[in-house]
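Let's look at subunit A:
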Amino acid sequence: MGAHFGYLFAAYSIIFIVIFLYVMFIWRRQAALDAELRTLEARMAALAERSAAGGPTEPQSEA
Partner candidate 1 sequence: MNNPTIRNWLGFSTLALMLASLFMVFDYVPPDAEMGIAQLIFYFHVPLAWVAFASFGLVAIAGIFYLWLGDQLWDDLGYAAAETGMVFCTLMIVAGSIWAKPIWGTWWTWDSRLTMTFILWLMYGGYLMLRASADDTPQVARFGAVIGIVAALDVPIVIVSVRMWRTIHPAVLVTKQGTHGLEDPRMIWTLMVCLAAFTALWAWLLMLRFTQLRTRSRMGRLSSRIAFATAAASDPK
Partner candidate 2 sequence: MSGFAAVLRKDLRLELRSGESTLALLALSMLVLVVLVFALGAARVRSVDAAAGALWVAMVFAGMLGANRALLAERDNGAIRGLLLSPLDPSTLYAAKLCAALIFMAVAEVGAVILMVLFFNLDFDASMARLAPILALGAVGFSALATLLSAITGRTRGGDMLLPILAVPIFVPALIAGVKASAAALAGAPFESMGDWLKIMIAFDVLFVSAGYLLFEHVVGGD
């Protein structure tokens, strides 16, 4: 009976390790996403600054 404890232990640890790894993977993607978001925010701030300095830059329609 105790002889099979190794299998039981292996099964449960693999399940939890893989789930943990998947959560880590999501976590790292989130970090990358946050970094991307920061660059976007920086670009938006630059854009706002430029439009404040250079007057109205609303797209005009023509043709």
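Here is the rule we use: contacts are C-beta pairs under 8 Å (C-beta built on N, C-alpha and C of every residue); 3 or more make two chains touch, one makes a residue touch a chain; residues count from 1.
Here is how the candidates were picked: all candidates are chains of the complex that A comes from, given by their letters.
Because the structure is a prediction, the values reported are computed rather than measured.
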- Among 1 or 2, the complex member that touches subunit A is candidate 1
- Could you pull out which subunit A residues touch candidate 1 in their complex? 1-5, 7-8, 10-12, 14-15, 18-19, 22-23, 26, 29-30, 33, 36-37, 40, 43-44, 47, 50-51, 54, 57-59
